[in-house]
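Let's look at chain A:
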Amino acid sequence: MIALLLIFIPICTGIISLFLNGSNAKWIGMIGAIATLTISLIGTYTTDTDLLSFDSNWMPDLGSRITLQLDGMSSMLCLLSAIALPLIFSATWKQTESAQKNYHGLMLLTQAGLMGVFVSMDCLLFYFFWELALIPAYFLCSFAGGEKRIKIIFKFFVYTFLGSLLLLIGILTIYFKSGDHSFAWESLKQVKLSNTEQSFVFWMFFIAFAIKMPIFPFHTWQPDTYEQAPTGVTMLLSGVMVKMGLFAVIRWLLPLTPDASIYFSNAIIIISIVGMIYASLIAIKQDDIKRLIAYSSIAHIGLMCAAIFSHQSSGMQGVMIQLFNHGVNVIGLWIVAYAIEQSTGTRKMSELGGLAKKAPTLAILFVIMALANIAIPLTNAFAGEFLMFNGLFRYNVWIAALAGVSIILAAVYTLWMVQNIFYGEEKPATSLVSDAGLEIKLPLLIIAAVILLFGFYPQPMIDFTADTVTNLFTTVTAKQ
Partner candidate 1 sequence: MNIAYLIPLFPLLGFLLNGLFRNQLSKGMSGIIGSGAVLISFILSIIIFIHIKDTSTVVEPLFTFLHTTAFDIDFVFKTDALNALFLLNITGIGFLIHLYSTSYMHEEAAPHFARYFAYLNLFVFSMLLLVMGGNFVVMFMGWEGVGLCSYLLIGYWFHNDNYNYAARKAFVMNRIGDLGFLLAIFWMLQKTGSTDYDTVFAHLKDLSTTDITGITMLLFVGAMGKSAQIPLYTWLPDAMAGPTPVSALIHAATMVTAGVYMIARSHALFSMSEITMNVIAVVGLATAVLSATIALYQNDIKKVLAYSTVSQLGFMFLALGVGAYTTGVFHVMTHAFFKALLFLGAGSVIHAMGGEQDIMKMGGLRKKIPITYFTFLAGVLAIAGFPFTSGFISKDEILLAVYEHSPLMFWIASATAVLTVIYMFRLLVLVFFGNFRGAHEQAHHVHESPTPMTLPLIVLALLSIFGGLIQLPHAFGGHDYLNEFLSSAGIPAIKHDSVSATTKEYYLLIGTSIGLALVWFMIVKAFTKDGISGVYTGFKKVLAEKWYIDELYDLIFAKPILAIGTFFKNIIEKSGIDGIVNGIGSLVQYTSRKLRLLQSGKTGSYILMMVVSLCILFMLFWNQTIIVSFFNKIF
Partner candidate 2 sequence: MPIQYYIFLAAILFSIGVIGVLIRRNAIIVFMCIELMLNAVNLLMVAFSKMHYAAALTDDAKTAVGTDAQLFVFFIMVVAAAEVSVGLAIIVMMYRNVHSVDINFLNRLKN
């Protein structure tokens, strides 16, 4: 029931919001987002499985049902996307009228798609939501944003759509091999495939998910899109939507093709690690804040992807909590980037400087986000990265050491960014800036609180997802 509400509240409020104008749309959007958040929080606390899951007929001829279920991981990700929207709406509360058009409605629809992806236990339904999340995002990006947006967003759309088609091929391949012609997760995971078939399905799925994550070398849509999309949309894309890829790998790819995912794990871990270092090196040379955060995000996602394929329970555990933590942290970074662009009119670090004097609160909050970005202990990212690196270390010592290089590089580019923006002498662009308003500070404070709370005490998050990890490994080993 809760799973269903998580999809329906955003859809309903989103559609209502699309038909309204101005501040009405804003308020309806905000109310919808907060209602979803409330439901999601209830979902996090309750343990009643009847309340959490939902099952109904959809397309009986095809063997597809509307099966929704919240387990630890999906509940966590639903919570992430439910938290994300109020924060984003608050941060972008004062954006211009033209950027506001259809914004809240489409954001809510995207959220509905995301929720659907996270709760679906039916492969066709999953595919349906996977696409559903993309379409409003496409419109959001094309209505407002940078000058080159149409071309860039088209590329983003075509790229991810290409991935979706491969995904569909993979899904159908495995569907036709299934004995009872059903799309349900429970029956698909029991399908026995030959090695060749597994490899085929594996790559079809993996390329689709890799484009979405994105990891090297499928990442080129991402910096351009993040740069050109309106920042509010970028927050949602980078905070929540890219987690779809990682989530899908854990939920669908590993249980369906366990042998192939172990067989190819070496290759994928190496690709991910190369991508991490590659993205980090590029991030060092970026001048545009948005692009820097984008490349930093690629590096972090690469680490998560590598940790998933290390096939170690500690690494997997790390990924599960990092999915949430990275989402929250990166939204915080985007909010600061947004606030800076709004108040100074530029995103170029070479034109910024000395903001700490003008906007001390923003500076402190940003420093906290930046520290979380480089996973300093006692910030929330530490526990996740510790576990993920531990997983990689158990997989292979040298790979862990190589991946470790990226945490040094992360310190270089993150501190570089902090210093260029906030420290040093004032520049013309920053001389007239005042500290950010409450609508910016409030979400940042909430994020900072989350960072420190789960930094000091990450155990609840681990307990919350531990069952999912155990079940995953049981499923995978049972099938081998």
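How these were chosen: all candidates are chains of the complex that A comes from, given by their letters.
What we mean here is this: a contact is a pair of C-beta atoms (placed from the backbone, for glycine too) under 8 Å apart; a residue touches a chain by one contact, two chains touch by 3 or more; residues count from 1.
No experiment lies behind these values; they were computed from the predicted model shown.
Student: Pick out the one candidate among 1 or 2 that is in contact with chain A within this complex.
Tutor: Touching partner of chain A: 1.
Student: Using the touch definition from the top, list the residues of chain A that touch candidate 1 in their complex.
Tutor: It is residues 155, 158-159, 216-217, 219-221, 278, 281-282, 284-286, 312-314, 317, 354, 356-357, 360, 371, 376-378, 382-383, 386-387, 389-390, 393-394, 397, 400-401, 404-405, 407-408, 411-412, 415-416, 419, 422-425, 457-459, 462-463, 466, 469-470 of chain A that touch candidate 1.
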